[in-house]
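Only a single protein chain was left out; the remaining protein chains are all shown in position.
Up next, chain A:
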Amino acid sequence: MLAAPAVGCVVAFILLPVLAMALHSFWLRDPNGIVIQQFTLTSWREFLDDPFYLEVLGRTGRLAAITTLICALVGYPVAYTLILMPDRFRALMILLLFLPSWISFVVRTMSWLHVLGPGGLVNLLLRRMGVIEEPLPLLYNDFSIYVGMVHYTLTYMVLNIYIGLQSVDRNLVDAARTLGAKGWHAFLEVTLPLSLPGLMAGSLLVFILAAGTYITPLILGGTGNVYYSNLIYEAVIPQLDWPLGATLAVVFIVVLTAVIGLYARLAGVGTLFRKVSA
């Protein structure tokens, strides 16, 4: 009975919309884009017959995986530094970490145009220093997409690792050192394994956010930077093909659910909840 409001929310805001979308994927669409509520497998057949969709799904998975890896490599030292800081500085640093998220995501993404563009900050500085003569192609390619993606997701990774590190008992590290472990060794043998649940939870979150990204490739990507969410948009808006869009979205939900299942198998889904309750 106590769980009823929560269950009600899950049913109303998650299950029912997903079911409605799944239902849409079996409907017919006329040439003018009007959806007719008549059962058909046309959209599913199109998805399964054309390897293009799976190809883009794979490309999106790779983008999400690389973004997650970069965030983990960049985020861990940041979170570790936060843990080592005195309390008064730590609060300020966490506030600074959150500060950019007060600005619209689109505006933040667009700000990279002025940093990475031919006349942008990076090229301007390099030219002034005499390092380059012609501007470097930093924008509208994979590089700018990864910069934008990491910028978007890094905060989530840092916070998750930070929470993971907070739960590491410092006495264990001290004990390892007392027993002869050097600083680096104590980190690898004690701190890192104990903070892994935070790293894993952060990785899962970043992977899901990165896989669903749409705006970043649109603004910072160049020719051919098409990802799965862009395909869903293309199907629903310019092509007015809601059934195909729904099919692509259902496949995406299934794939991401499978990723979460895999995570639960490897790390145990309990780590997520521990992070939440920490």
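Here, a contact is a pair of C-beta atoms (placed from the backbone, for glycine too) under 8 Å apart; a residue touches a chain by one contact, two chains touch by 3 or more; residues count from 1.
Here is the rule we use: contacts and distances are computed from a predicted model.
Missing chain, UniProt protein name: "Extracellular solute-binding protein", from among "Extracellular solute-binding protein", "LrgB family protein", "Phosphoenolpyruvate-dependent sugar phosphotransferase system EIIA 2" or "Multisubunit sodium/proton antiporter MrpG subunit". Considering A:A22, A:V56, A:L136 or A:I208, the position touching the chain not shown turns out to be A:V56 (whole complex). Interface note: of A:G61, A:P100 or A:G117, the residue touching the hidden chain in the full complex is A:G117. For the options A:G8, A:G33 or A:P77, the residue in contact with the chain missing from this view is A:G33. Looking at chain A, the residues touching the absent chain are 31-34, 52, 55-56, 113, 117-119, 137, 139-140, 218, 222-224, 226, 231, 234, 236-241.
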